[in-house]
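Mind looking over this structure? Questions follow.
For this depiction, one protein chain was excluded, whereas all remaining protein chains were kept in their positions.
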Amino acid sequence: MKFLFSLSLKNIIRYKKRTILTFLILSFGIAFYIWMDSFIDGLNEQSFDNVINFETSHFKIQSEKYDEDKPFSEDNFMNNYKEVVTALEGTDFIESHTTRIKFPAELDNSIDSTPCLVIGIDQEQDKKVFILPEFIEEGSLKPGCAMIGKKLAASMDVKVGDFIYITFREAKGMFNSIEMEVSGIVFSPDPGTNNSTVFINLSEAKEFLNTEGVTEIAIKTNNRDKYKKYKVALQKSIPDYKIQSWIDMSQNFLAISKMKKKFSFIFVYFIIIIALVGIINTMLMSVLEKKREIGTMKALGFTDGDILKMFIFEGAIIGVLGSIFGIILSIILNWYFVEHGIDMTTMMEGFGTDNMGYKIIGIAKSTWSIKPMINSIIICVIASVAASYYPAKQATKLQPVECLRTIQ
Amino acid sequence: MFLEVTDINKTYYAGKVPFQALHDITLDITKGEFTALAGPSGSGKTTLLNIIGCIDKPDNGEVFIDGELLTEKNSDELAFYRREHFGFIFQTYNLIPILTAFENVELPLRILKQYSKSQSKDMVMQILKKVGLEGLENRKPLELSGGQQQRVSIARALVKNPKLILADEPTANLDLETGETIVDLMKGMNDEDNVTFIFSTHDELILKHAKRVIRLRDGRVIN
Partner (left out) sequence: MLFKFAFRNVMRNKKRSFLTALSIFFAALIVCFAQGWVFGLFEMLTSGMINYQSGNVRIITEEYKNREKFLPVDEIINNSDEIIMRIERYSEVKYVEERIRFGIMLGKDETTVFGLGIGIDFDNKTFNLKQKVIKGNIQNNGIAIGKDLAQKLGVDVGEELLLATKTSEGGLNGIKLPVTAIITTGMKAFDKKVFFISLENAKKLLKIRNGTTEIYIYTKQHEDSEIVQERIKEFLPEGTIALTYKEQLGGLIEFIEIEKKIIYFIFAIIIFLASFVVINTMIKAVFERLREIGTLKAIGMTDRDMFINFTIEGSIIGAFGGVLGSLAGLLILIYLNNKGVDVSAAAEGSDIPFESIIYPPYNFSFFVVTAIFSIIIPALSSMIPAKLTKKFTPSEMLRKI
C-alpha cells in the first residue's frame, strides 16, 4: 500500500507541469467558493453584531401577544415587567438586562415628515446591555429631549438644538404630536439606528403613551453562542412571554445569505465539473502513456487492484494538492476583504436603498470561516478520486502482452 | 563540386559529459553519385547525415551545395532550402499516420506551393507507380507493410525532384530481401533521373549495391 502510494507520488512529480495545470482549476474553483462563503459569513457576522449591540442584544422578551404592526395595542405592553425581571434574577447566565419601549412614529421638521422608530431607553440600564453611548457623536440624551440617528438628522436637516415633531397614533386611534428638542446625534454602524431611530427617555415614552409598561426586555447573557440552551431555560422560567434570540431576529438576512450561498455554489459546481473533466483527461493520458510500464508491472505480478489503487491514489493526491493550493489562494484573496472590505456606499446609493437586506453601513468585511475550507478538502478529494476511477479502470483492462508491444 | 563538407566537428553533451560524435569530417560528393555511408552503430552516420541535411548544426565546419554556404543560414531559410532541394528517407519511415499514402507523398508539393492541385496529383500518381504502389494510394501508413511504407517514404522524398536525397539506414527495419529491393529501387531512380543519393547502413550486404562507399568509425572517415 505504502509502496503503491509512493509510486503514485513519483508519477505526479514526474509530470509536474501537467499535474499543476490540472489541480489549479480545482484550486481556483474552491478558492472562489471559500472566499464567497467567508464573505457572506462576514456580512452575517457584521449584521449579527449590529443586531446584538444595538437592537435586541442576546434575547428579547416581549408580551406573548406582541404584534409589531399594532404598536399601540394594550397587548403589546408588559405592565408587569418588574415581575419578569425579578423572576429572572439569579439566572446565572444573565449578565445584564434593560427595558425599552419601541413604537413607530412620523418625524417632522415642520416641512417634511418621514417614518421613524422611537425607542424609549433607560439610560442607566441600557448601557449595560447595548453599546449606544460609545457612538454618540454629539451631545447626549437629555431629559425632555431626543437623540437621533446621524443620517436621519442629515436628511431632515436638523442639528443639536433644533426642534422636531414626533407624531404617533394612540391606542384609541387618535393622532398625537409632540415637540422635542434634539440634544444628541448618534452615529452607529447599525443602519436602523443611524437611518431612522429617535431615542427618548423611557419615562417620557411611558408618559406619551400613557402606559406603565414597556414593550421589551433585552437580555445580555455570558455566551451568545449558547442561545439554544439559554432560550429553553428562559422559556422555563417565564413561560408566558415571547422570547426571541438574536438568531431568531436575524432570520431575514440569513434567508438571503442562504440563497446567495446557493447561487454561488451553482457557479462553483460548474468550475468543479470543469476541473473533474480535466482530471479525467489528465489521468487518461497518463494511463495511455504508461501502457508499457503498466504491462511490465503486470508482468512482474501487480494485480489489477494494485494498478487501480495506484491511479486512484494519484487522483487523491491531485485532490489534496488542489484543495491545499485553493485554500492558500482563498486566504490570500480573503485577506484583502477581511482587512479592507468593500465599501458598499456607492452600491447602496446606486440601488437607491439603505437596505440590501443586511444590517451594514459603509464597509462590508469578510471573515475567516473554517467550514468552507473543510468542505473544500472533502469536495476536492472525493471529486478527484471519483474522476480518476474511470481512467484507473481503463488501466486495469489493459493486457500485459498488448501493453508491451506498443512502442509508446 | 556539388556537395562539399569541410572540417565538421560535432560534440554532444550527455548531461555535462561531452562526447565528440564527429571529428574533422571533410567530404566531396559529385552530382549523380550513389554513395553509401558505412559504419557500425554509433559511428556517427546519423549525425553526419543530419548535418548535411541541415536539420542539425555542426559545432564548426561548413557545408556547401552548388557553391552555396548552408551552415550560415537561419532556421527559416534552411526550412525553405530543404523544402526545395532535399529529400529525406528515414529508418523508421516517419510517415504521417493521419495521412494516406497519397497525401503523404503529396505533402512536400503542398508545402512547396509551386504546383497546381491537378499537376501535383499527376506527379504523385506517377511516382507512386514508379515505386510500385499503384492501387495502394488510399491506405494509411498503419495499413501498409514495412517495405511498402518505405516505398511511400522514397516516393515522398523523390516527388519534388530534389537535388539531394539523404536516407538514414533506409533498410535497417526491413528483412534483407526487402532491403535489397529498396536499395535497388533507389539505385534505379539514381540511374534514370540522375538524382544524388547518400544513404547510411551498417549492413555489408546492402553496401555492395553502392557505387561509392565512405566508411566511418568513431566519428572519423577511415578510407
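By written order: A and B. Residues from 1 in each chain.
Here, a contact is a pair of C-beta atoms (placed from the backbone, for glycine too) under 8 Å apart; a residue touches a chain by one contact, two chains touch by 3 or more.
Predicted, not measured: the structure shown is a model, and the values here were computed from it.
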Key: Contact list for the unshown chain, restricted to visible chains   = A, B
Absent-chain contact - pick from A:203, A:222, A:252 or A:399 = A:252
Key: Selected residue (touches chain absent from view) among A:25, A:217 or A:385   = A:25
Request  = Identify the residue among A:8, A:282 or A:384 that touches the chain left out of the display.
outcome  = A:282
Key: On chain A, residues whose C-beta touches the chain left out of the figure   = 17-18, 21-22, 24-25, 28-29, 67, 69-73, 104, 106, 111-115, 155, 167-169, 171, 173, 175, 252-253, 255-256, 258-260, 267, 270-271, 273-274, 277-278, 280-282, 284-285, 289, 346-347, 349-357, 407-408
Message = Which parts of chain B face the unshown chain closely enough to count as touching?
response = 46-47, 50, 53, 55-57, 75-76, 79-84, 86-88, 90, 92, 94, 96-99, 107-108, 110-112, 156
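FYI, only the chains that are shown with their structure count from here on.
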Request  = Could you give the separation in Å between the centres of chain A and chain B, each centre being the mean of its C-alpha atoms?
outcome  = 73
